[in-house]
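Removed from the display is one protein chain of the complex; every other protein chain stays in position.
Every chain is named by a letter (A, B and C) in the order it is written, and numbering of its residues begins at 1.
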Amino acid sequence: MVGVAVLGCGRIGQIHARNLARHRRARLVSVFDVRAEAAAPTAAELGVPAARSVEEVLADAEVAAVLIATPTDTHVPLITAAVKAGKAVLCEKPVDLDIKRARACWAEIAHRKPSVMIGFNRRFDPSFRALRERLQRGEIGTLELAVITSRDPAPPPPAYLKGSGGLLRDMTIHDFDMARYLAGDIAEVQAFGANLVDPDIGKLGDIDTCTVALRSAAGALVQISNSRRCAYGYDQRIEVFGAQGMLQAGNLRATSVEHWGSERTAARDPVLDFFLERYRQAYESELNAFVAAFEEGRPMTPDFGDGLAALRLAEAAEESLLTRRAVDVGG
Amino acid sequence: MVGVAVLGCGRIGQIHARNLARHRRARLVSVFDVRAEAAAPTAAELGVPAARSVEEVLADAEVAAVLIATPTDTHVPLITAAVKAGKAVLCEKPVDLDIKRARACWAEIAHRKPSVMIGFNRRFDPSFRALRERLQRGEIGTLELAVITSRDPAPPPPAYLKGSGGLLRDMTIHDFDMARYLAGDIAEVQAFGANLVDPDIGKLGDIDTCTVALRSAAGALVQISNSRRCAYGYDQRIEVFGAQGMLQAGNLRATSVEHWGSERTAARDPVLDFFLERYRQAYESELNAFVAAFEEGRPMTPDFGDGLAALRLAEAAEESLLTRRAVDVGG
Amino acid sequence: MVGVAVLGCGRIGQIHARNLARHRRARLVSVFDVRAEAAAPTAAELGVPAARSVEEVLADAEVAAVLIATPTDTHVPLITAAVKAGKAVLCEKPVDLDIKRARACWAEIAHRKPSVMIGFNRRFDPSFRALRERLQRGEIGTLELAVITSRDPAPPPPAYLKGSGGLLRDMTIHDFDMARYLAGDIAEVQAFGANLVDPDIGKLGDIDTCTVALRSAAGALVQISNSRRCAYGYDQRIEVFGAQGMLQAGNLRATSVEHWGSERTAARDPVLDFFLERYRQAYESELNAFVAAFEEGRPMTPDFGDGLAALRLAEAAEESLLTRRAVDVGG
Partner (left out) sequence: MVGVAVLGCGRIGQIHARNLARHRRARLVSVFDVRAEAAAPTAAELGVPAARSVEEVLADAEVAAVLIATPTDTHVPLITAAVKAGKAVLCEKPVDLDIKRARACWAEIAHRKPSVMIGFNRRFDPSFRALRERLQRGEIGTLELAVITSRDPAPPPPAYLKGSGGLLRDMTIHDFDMARYLAGDIAEVQAFGANLVDPDIGKLGDIDTCTVALRSAAGALVQISNSRRCAYGYDQRIEVFGAQGMLQAGNLRATSVEHWGSERTAARDPVLDFFLERYRQAYESELNAFVAAFEEGRPMTPDFGDGLAALRLAEAAEESLLTRRAVDVGG
């Protein structure tokens, strides 16, 4: 049993805390949130103490690992402190909005050979995972083309958007990681961005719609498209293509019911919406992977380097938007 | 090239006449309808004479075969006359509403070893045909269960219903033939009928909804269900099940377009509606089979015996409705 | 919080025990199995005592409700004893194989107005439940035709089959309940049975394949088909049809992955297999419904009467097999 504390009791923190509370191989030791009133209900619901400070958490010998689900700008100091305190870390994505800061963090902790896992939850989605395993088993031959579709149901509130780092670092970051998960290292990036969903997003200097093309070091091409708004729910799809065929992983729905009527047939439910629902199983599996790697002393995946690599792709895509050039990211 | 005359210029007759007019191995010689004004437009459209009488057609040496698409009560006399005149015959289903009359017809013509094909068009539907071929190739093992769904878009007009012979002889007859096509000879029949669609149908002593269960001589079970009305179009589906799996043949639509919106996803078009559209390819293939069998001197399938057998099942199902018993049809 | 004891620690009992152990409004008090070695692992896993006898369970004031997951022939005595001890009961289906014994049980306990729920888990499947709610909301008009497909992945072991009461009481019983859930009271039953899967099942005097047709009191027709073996998994589907359209609820799969290759396209995973997987959510929802009804003092559904009614339909279907007649079950 690994003792875990959860830092940050927002939506994601709560999910992780609940999953820990009923985990067979982990034990939720405590929860913490800078706003004590945010931590209290989760602590009460799950019957664990709400720590008064990060220091208290890190000083707790029962706590072998921390799960960081706090705002992005606290990730780097919390990872650093936790690693220095000898804790394993599962940190939500992204490591940081600023790749320099993220690299500096790694420079500071790397010599400790820390156990740090970054929360790219989609790698643990059963359908995406099965797709990748079948791809790697050679079911369609070597990867030649991948198409990653990711559309959020609705834009986040303006306050969130301001500190989000922009579409590419906040939302596409998942797709950059997925591209690496499927195609390996990336060599080259092209992007187009647009402000089509909400003019207020444009006023923030951000985009809400984009297409990105990547070329992998091994030669495969990857297409990503994103929108901050999707009428039919949280659209999350992957398609991979090779010499022997294609694998697709599609959206999920709450039921299998189809409606056949005079105007349309075989109509299905809207797709699961939003990430807490869509990736419910992924969050469980991610935690299982973290706990298992910890207990068995195995390397954690995706690791800090994966976090850096996704951030590097976001930065390169931004550069492509500005320069209107393809950007090399190799080496 | 086989010269063919079409008797009856209603919807089905027109389809056949047009298919003949552009057939590579057949030639449309003439068309006939007791109502001269019904024959005229088809004759003009296709550039062939409208014969003045059946006798004229049968006396025409250019006419090697007749296609009978007239009202059901004329099928028996027209088949008889055509066979006596040495013509091959493709006759729309059913042979007759009265199995005794149909048997008497056969008794009268059988010694001539006539070339008679009965128009069970669904046997020529590409999907149903492929399903049967794959069943017969053993793709799912021996047939154990078949489910045949057949629902018309809307009830026919009252005038038609009166002379239709009732749901089982008029509509289910196709499904009885399909059951035989898939499962071979039938041994036992059970049926339930209901009047749920239109009370006027009940007033005619008819039903508009039914379920039928059949047991084949080889031991397989078959379920049929019918309705005279279907909001989403002409519902025509088949499912066959065996030890190694299942094959399904579904409905067809005009396009492959799917709509994803806030209330429903993956919504497709209504299904093709009605038989002229749904079975367009089947009518062409049926004609090809007839022409090929004629030219190559091969037996025609489905033949007069198949017409009798389907009628026998309709009669048995009616008996089951009345007696509330399973009815033996073997032997 | 309702204290619950689980009687019977087989596969189903374990599922219920685990669901109770993490339930927010219920508490697992103890487990019991006549074979102490069967109860021990579940007790250990969930940290509750293994009771030494039913009497000990029923005497425990902490136990407000019992969940009966023991062999069928013990259901009646256990329900009776539990009700007499003032406990609420959730009992797995069927109540008994012998409808007389089941009725006698009810006669003995009815005056106590007991809280008894029968475990027809499929009523709690999210897809089937949504289909029924949409049917009842009038989305397709009044029900006219329902088609229920139920195929097990593989026959149970011979030892189980011997005491199973036969296909109709053991397996079709679920479909009889589903027919009532969708169509209300049933008036008339017809059935065909066959021994196609395994000759050893025939030697036991049992069937392994069947079709059943039902007519509801309200006039709708229902078709059921069953097989004891299904190559592609646990096939569980429902289709309902009315004047305004059709609703279908289909099978579930572990992932959304589709494979497109040179021989076939859009190929999906086998379907979830078997009931523990397919109805995982249904078992949770069933327990929620039981706990909620208990806590809020509301009537339990499906209740003892529903258990009797399904059994009555199984009996009628058996009679139809023997007499080859439609059997009235009204009144």
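Methods note: a contact is a pair of C-beta atoms (placed from the backbone, for glycine too) under 8 Å apart; a residue touches a chain by one contact, two chains touch by 3 or more.
Not measured: the values here are computed from a predicted model.
Q: Which of these, B:P41, B:G86 or B:G261, touches the one chain of the complex that we don't see?
A: Looking across B:P41, B:G86 or B:G261, the contact with the absent chain belongs to B:G261.
Q: Pick out which of C:A40, C:A104, C:L204 or C:A231 touches the chain that's been left out of the picture.
A: Touching the chain that is not displayed is residue C:A231.
Q: Looking beyond the chains shown, say which of B:R27, B:R103, B:R134 or B:R324 touches the absent one.
A: Residue touching the absent chain, from the options given: B:R134.
Q: Looking at the full complex, which residue from B:V116, B:V147, B:L247 or B:L287 touches the chain that isn't shown here?
A: B:L247
Q: Touching residues of chain B against the unshown chain: what are they?
A: 22, 126-127, 130-131, 134, 139-140, 244-252, 254-262
Q: With the missing chain put back, which residues of chain A would touch it? List them for me.
A: Counting only chain A, the missing chain is touched by 140, 142, 144-145, 147, 149, 151, 188, 190, 192, 194, 196-197, 209-211, 213, 215, 219-221, 223, 225, 227, 229-232, 235, 241, 243-246, 324-326.
Q: Can you name the residues of chain C that touch the chain not displayed here?
A: Interface with the chain not displayed, on the chain C side: 231-233, 251, 253, 259-271.
Throughout what follows, only the chains that are shown with their structure count from here on.
Q: What chain lies closest to the overall centre, CA atoms only?
A: C
Q: Looking only at C-beta pair counts, which chain-chain interface has the most contacts?
A: Among the chain pairs, B-C has the highest number of C-beta contacts.
Q: Cα centroid separation between chain B and chain C, in whole Å?
A: 41
Q: Give, as an integer number of Å, the spacing between the C-alpha centres of chain B and chain A.
A: 58
Q: So which bits of chain C are touching at least two other chains?
A: 140, 244-246, in rising order.
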